[in-house]
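What you see is the complex with one protein chain gone and the rest in place.
Showing subunit A:
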Amino acid sequence: MAFSALTRRSFGVLTAALLATSALIAPATAQTPPGVLVVGQIAEPQSLDPHAVTAVNDFRILMNVYEGLVRYASGTLEVEPGLAESWTISEDGTVYTFSLRDGVQFHDGSALDAEAVVFNFERMLNEDHPYHNTGPFPLSFFFSAISGVEALDARTVRFTLNEPYAPFLSNLAYPTGLIVSPAAVMQHGADFGRNPSGTGPFRFAEWQSNERVVVTRNDDYWGDNAALEAVVFRPITDANTRVAEMLSGGIDVMVEVPPVALPQFRGGSYQVHEQAGPHVWFLILNALEGPFADVRVRQAANYAINREAIVRDVLEGTATVAAGPTPPAFAWAYNNDLEPYPYDPDRARALIAEAGAEGAQLTFYVTEGGSGMLDPVAMGTAIQADLAAVGFDVQIETYEWNTFLGQVNPGLQGKADMAQMAWMTNDPDTLPFLALRTAAWPDQGGFNSGYYSNPEVDALLEAARVATDQDERARLYREMQVIVQQDAPWVFVANWMQNAVTSDRVSSFSLEPSFFLLLDDVSKN
């Protein structure tokens, strides 16, 4: 019968196809070559212009290509010399003079000199600068205290500030302070972010949209050459795919491992790295109106929410319970005497009764995800349940991240009683100065969306900012933390521990408290 022939033939075709497939897959998945580190990133970088970006994801690449005048010493958040060998600060704390390292070249061959440094800051800060339109520069306000930058000679740069500004040095160590090649900016203009040139241990090689960014070893580096020949950063947005790629050997390093996936990497041929960083996840409480205008209700919220359970069950131990507004990663400025609010629903109920706020209805802004927000929906529902247990009726409103910021940043007034938020900063000044001062209420351009106001805190923060002595600054911040914890403008929930997984072929890998990824010492066989 004709059809049996047909069927026989289709079986033949099928068998041939199978054979072809097995020939295709016969060589087991090629391993990544030695000396080349493949990093699974969480997203495509926005730009490789360090002045134009804000995401830690982009910083992880940038810190290997560029350098700043100063940098964070390995394992800490304290500054040490970078491209500047040394510096002096005037008595009144307003004039910083840097001596540049000799013989440093950008990857494009141009020399690093004082004029190049001047170019960098003028491009960001001076709206009339011919290359200012290569921006926008969202974090340029880090340097808004600068009133002038001058090149005194080829190796000396002088910054004049309009007032003493203690976080200046640590802002210079932040990616926004990294020094880019003026020649490359002039050559590429608005495309500089795709043709980056810095002075770092790795130089840019190629950027294939959504596939990879490749950097190769800079053999003309002024310091010790990197051990790796090249690093490939692969954007793998989907966390499950990132895990699958790590398990199948397609990447050597994976950052931001989802908490639920961590156990399968513990032990065996993988290594899990964890590092606390300057991150705090909190709830902004609306202190202007509604139940949280009463400090007792704000404290009650801090007692009512079981942060231990959130950190353990929702975040699988990838964070620690936050005690106050300052993350412990700022070791020198952190108040070790601060104890987190204990989980005490009875105490919460008593405080709520005292304030007469029983059964209050609360509107709670939750985001679907966002920079540093960890697992916001799951955390939000856990918080809702804890608050319900002490008698609040919490309505969650969920927004996508950009919409969420558009709702929260202009202030919660008339809209919500509480909102989630997380910040990653580089200096103990940044977050409280921008989000806890009276002068930082949203109508004045700050991020104090809950309208917290305490003149004592204002005074401490203003004083800390202009104090040039670090011990004095530390004392002021510690005092501030005690008052803020007592006033409870936020529910202090968690400090995230950043994590990464490496395969057993990778050595000398470590995570930095800055959350940057520094790969110049890493090697791979």
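Throughout what follows, a contact is a pair of C-beta atoms (placed from the backbone, for glycine too) under 8 Å apart; a residue touches a chain by one contact, two chains touch by 3 or more; residues count from 1.
In this section, contacts and distances are computed from a predicted model.
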(request) Have a look at "NADH ubiquinone oxidoreductase 20 kDa subunit", "Bifunctional protein PyrR", "Glutathione ABC transporter permease" or "AlgX/AlgJ SGNH hydrolase-like domain-containing protein" and point out the UniProt protein name belonging to the hidden chain. (result) "Glutathione ABC transporter permease"
(request) Check the options A:N210, A:N225 or A:Q470 and report the residue that touches the missing chain. (result) A:N210
(message) Given that one chain is not shown, which residue among A:G380, A:P432 or A:G446 touches it?
(response) A:G446
(message) Looking at the full complex, which residue from A:S110, A:S371, A:Q413 or A:T438 touches the chain that isn't shown here?
(response) A:S371
(message) In the complete complex, the non-displayed chain touches which residues of subunit A?
(response) 1-3, 5-7, 10, 21, 24-25, 28-30, 32-33, 36, 38, 43-44, 46-47, 49, 52, 54-55, 136, 138-139, 141, 190-191, 193-194, 208-212, 232, 234-238, 240-241, 244-245, 247-250, 370-372, 399-403, 405-406, 409-410, 423, 442, 445-447
